[in-house]
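For this view, one protein chain was removed and the others were kept in their places.
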């Protein structure tokens, strides 16, 4: 029992750590692009690397934050129909979503790993000034979907023991999560 | 036997069917269908509906798509020597390109082998023509005219060229090109002669200097494993159609580029400045560091290409 609870906590923890890294990524991107404009106008010396590095950071942060977005109920979904279902139906719908996400994540782990190994074997690099190795931008896909798969599995295991999800209100909260004072959930 | 089984190939193209490069792929498809007596069909997916240009090398080598068109420069990240067409002042005229394209020559075999190592088997080359410099108010006659200016770069080799003469390279994508010129984000632009006309760049850059400092060379490629799985008969049909498409494109490109330059000048759309051999020599001398940079990064393969090219002059 404690072992399984530990495993669930591990999934949550991984999602959270990955999301925190993504937050650092957003700040880094802001600094990189600002630096580029300053370098061009103040020092008249545009860099050759900010666009490559910032784009790579963007790819990392997108995939790393997936697990956290799932855990926090942030994925965009159409709840107009399933929101009307009775509690058992809503639980079933949630289970279907989690199984779909888990299945797709495992599929992606399989194809993306093949692709990254290919990139390493061919020595693929980006055709830009920095010539960054392609695998650097492919690795977060694998890490991100591994975290997502774990999170989906953890949520699936916890689903029977929890009250049925209330889609109507969670959709509204999701959509208005930016509004001050409305963010409380 | 195997050869009697009909085969359909899928091909990704990032430009539309009315673009010369796109039209050439449709010509290839027709020729192949005719030569093979209907045994082989190519289904062209154009306008980047499947892949953008930069995604093509990986899509081809992984087998995600059978065939594709890709700018040679897109391989220059993985194989720096593949950037040769954009290295400063390597192909001053159409004759040298035609000689370099000789399928049995040292340059062609070396280049095609490089792409094979990167996971793409070359079928044919699509010449899209020389790249020129664009500016406002005055032409870019000498390297001095580029010193201290913001210049549009398209990749590593052009970036090296710009920096060799003291300019600042700013990477601007094709889509943002017009706005970058219109709003003055960069002072000097670079673009193919025909694109100056078709993308209406002359509306925002009134001077075109015919430097022909680089070439826009598109390459038609196929997944190597798929190629190897074909019968000898099929390979022969493909090669025949590829040669027809390549030769047609080469002839038409020269004519279209000459015509575009004339159209620009005669209709007063832009001031077109031709450079004298002496002026070109000054440019070549000034951009030598960029060539050396290429030689260093491209290693042995780069040396072979440069040597092969020297022998053609």
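A few notes on this one:
For clarity, chains are labelled A and B in written order, and residue numbers in each chain start from 1.
The rule we apply is simple: a residue touches a chain if its C-beta (ideal position, glycine included) is under 8 Å from a C-beta of that chain, and two chains touch if they have at least 3 such contacts.
Following the convention adopted for this analysis, contacts and distances are computed from a predicted model.
One chain of the assembly is not displayed; among "Carbon monoxide dehydrogenase", "Fumarylacetoacetase-like C-terminal domain-containing protein", "TRAP transporter large permease protein" or "Fe-S cluster assembly ATPase SufC", its UniProt protein name is "TRAP transporter large permease protein". For chain A, the residues in touch with the chain missing from this view are 19, 22-23, 25-27, 29-34, 36-37, 41, 51, 54-55, 58-59, 61-62, 65-66, 68-69, 72, 74-82, 93-94, 96-97, 100-101, 103-104, 107-108, 111-112, 114-115, 134, 137-138, 141, 167, 171-173, 175-183. Listed by residue number, the positions of chain B touching the unshown chain are 10, 16, 45, 47-52, 54-55, 58-59, 62-65, 172-176, 178-180, 182-185.
Criterion: only the chains that are shown with their structure count from here on.
Of all residues in chain A, those touching chain B in their complex are 40, 44-46, 48, 51, 115, 118-119, 122-129, 131-132, 134. Taken together, the chain B residues at the contact with chain A in this complex read 54, 57-58, 61-62, 73-78, 80, 118-119, 148, 150, 153, 155-156, 159, 168-171.
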